[in-house]
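Here it is, the structure in full.
Taken from a larger complex, these chains appear in their original positions, while the remainder are omitted.
Residue numbering begins at 1 within each chain, and the chains themselves are lettered A, B and C in the order written.
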Amino acid sequence: MKIKVIVPIIGTSFNDEVRREVASLATPGVEYDVESLDYGPASIESEYDEAIAVPDILNKVRKAEEEGFDGAILDCFGDPGVRAAREITNIVVFGGFEPPMLIASGLGDKIAIVTVLPEVIPMIDGLIAKAGLKDRVVAVRHVDIPVLELTDIQKLKDALFEQSVEAIKQNGAQVIVLGCTGMMGVANEVMDRLKEAGYDIPVVDAFAAALRMTEAVVSLGLRPSKLTYMPVRMKDRKWWGE
Amino acid sequence: MKIKVIVPIIGTSFNDEVRREVASLATPGVEYDVESLDYGPASIESEYDEAIAVPDILNKVRKAEEEGFDGAILDCFGDPGVRAAREITNIVVFGGFEPPMLIASGLGDKIAIVTVLPEVIPMIDGLIAKAGLKDRVVAVRHVDIPVLELTDIQKLKDALFEQSVEAIKQNGAQVIVLGCTGMMGVANEVMDRLKEAGYDIPVVDAFAAALRMTEAVVSLGLRPSKLTYMPVRMKDRKWWGE
Amino acid sequence: MKIKVIVPIIGTSFNDEVRREVASLATPGVEYDVESLDYGPASIESEYDEAIAVPDILNKVRKAEEEGFDGAILDCFGDPGVRAAREITNIVVFGGFEPPMLIASGLGDKIAIVTVLPEVIPMIDGLIAKAGLKDRVVAVRHVDIPVLELTDIQKLKDALFEQSVEAIKQNGAQVIVLGCTGMMGVANEVMDRLKEAGYDIPVVDAFAAALRMTEAVVSLGLRPSKLTYMPVRMKDRKWWGE
């Protein structure tokens, strides 16, 4: 099994960190490759960022299929281009939103998402509505840290712990989903601190969930439905990717 | 009041027809301009088409604001780039989905959409879910005609009449929305034929509704909420549009 | 185009103010007439008030159709008699609820209504439920001022500003709808004060929205669906209006 991880931003500075995370999570026997974009934004924090990231994401997914990958992970909680990618390929494609949300749904009744910034919340609200998860999500909170500043790990962990506690106390949350795939490698410590504080609940890492879900679906021999994501018609398309 | 109509496809062949339609619909005193894309697909019939159309749509909307337009209509039922366009500008922006759906909501309880092709239905289902309109829409049907073949007006009218009757009989529809902005200038005749057949119900033309809604909102001095569509942050973005 | 505005209360004291508002809002070329009730309550602030206002509202709407009006606005946020009026006439009929709510739906995701008194909230909740807008409305708040005391404009503006800020902070509102058509001519100032306070969001005036929506629908050649609002049967009816 070969899985391509597409980091949907320009620059390669995150790639090594993603590779380390993949190495620590991958099931033995599964081969991974990590790649970022040639065109797009430095981070995805708005519908606008997403819009300009998607074309090159689609190029990269198509290439992954041509190179024989069985699955592709579009490594962003906003699921950028996921539906379009499923239209133009026949491989398993997941973003960072569906997998942690679905796994969280199996671990408790009331889910809270803790994401980076207030401006991404309407985008997440839209994903929740489209996924039919409105009855399960009790809050979408944020730590008020831009993606490119998530590197201050201690600050991030403190803020995630604080917002998780608020989600539990104010919103009745029973499961926490980390709402940005850039929040890598911190879920376990947040989970431990919540447990110490008396809240023994799961904290779901979005990227880890995406990786495990992709492996699971490929191993089950399943692929996205071609009645939901129908093949696209041939037609004139003028852009740098076709 | 100045309103820009952005036809979100490459080529200028549709522009004259759109200009004629605008001329017949525009409220006296409102100035319109029609423009299509430099980069994008020949028609939008998939999430993939939408994805590659959006970047240049956003360029065109930004330019419209710079040129002093008060509003922009993104002339496609899929509302391509509408949310991102509202983030990066301060003018009124509507696509072809919200306006006819909202007007239809005020004309009857149960709405049916009749669109072009089966492959766009999941995209429309997503818009319905995000808009919270699931309880109002009883069916999304299609005439099975690609956008570029909508020029056969008689075939289109016949198919729309037929699907509208099915929507009424099979799905209990009480209002019809034409689910493609390319279905211009046919709503009235379909409405008349339905009335003759015993069904005195409104048939809403998506483009006409978008035009009227944009005029109405501009004239009321309202603009999209900056708490839903927050301004985007400065950051490195590498693409042909910035 | 001729539109009748029916002020659904007895007495004519409000009519001049409504006429001034109409004059400032009307699209050139549209003719308006304003009329209040002979029988009914001095204001509508309960389901009971609404019940005794509706019969004469229906008389007035029927008369408007006979006099050649193209549309009628039932000038109350409770949409009193709107559905019955659509049954007994063939003209466009809107109340004060649907138009601002539908326009607000196109300007942001999360809507708050600020109305007059606590006792009208259950009635508004019912309208929200029937309209299928439950997923879009995050709060119905009130300024605790009876309709007949809305004349203290400064007090009203202050209270609306205050409740709007609470709706944003406590309930996550992104768009404000003024929930009484008697709150005329104050939306813009409330909107400006919110913007100064850092909240750049639309504040929708219910009456202005009703007027603009009625003009739009008449100009589009649409009317309420006769499959939702079916013609009434002939039968014995004993009351002062038939």
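The rule is simple: a contact is a pair of C-beta atoms (placed from the backbone, for glycine too) under 8 Å apart; a residue touches a chain by one contact, two chains touch by 3 or more.
These numbers come from a predicted model, not from an experiment.
For a quick check: 3 copies are placed, so what copy number does the complete complex reach in this file?
If we count all chains in the complex, we get 6 identical copies.
Simple rule for what comes next: only the chains that are shown with their structure count from here on.
Taking only the C-alpha atoms, how many degrees of rotation bring chain A onto chain B, rounded to the nearest 5?
180
For chain B versus chain C, what separation do you get between their C-alpha means, in angstrom?
27
Between chain A and chain B, what is the gap in Å from one C-alpha centre to the other?
30
Please work out the Cα centroid separation of chain A and chain C, and write it as a whole number of Å.
Their C-alpha centroids are separated by 44 Å.
Send over the residues of chain C in touch with two or more other chains.
Where chain C meets two or more other chains at a single residue, that happens at 109, 135, 174.
Which stretch or stretches of chain C touch chain A in the complex?
Chain C residues touching chain A: 109, 135, 174.
Looking at the complex, which residues from chain B come into contact with chain C?
Where chain B meets chain C, its residues are 27-29, 94, 98-99, 102-103, 105-110, 131-136, 168, 173-175, 188, 199-202, 204-205, 208-209, 212-213, 215-217, 219-229.
In their shared complex, at which residues does chain A touch chain B?
10-11, 38-43, 45-52, 54-55, 58, 81, 83-84, 87-88, 118-119, 122-123, 126, 129-130, 132, 146, 148, 228-233, 235-242
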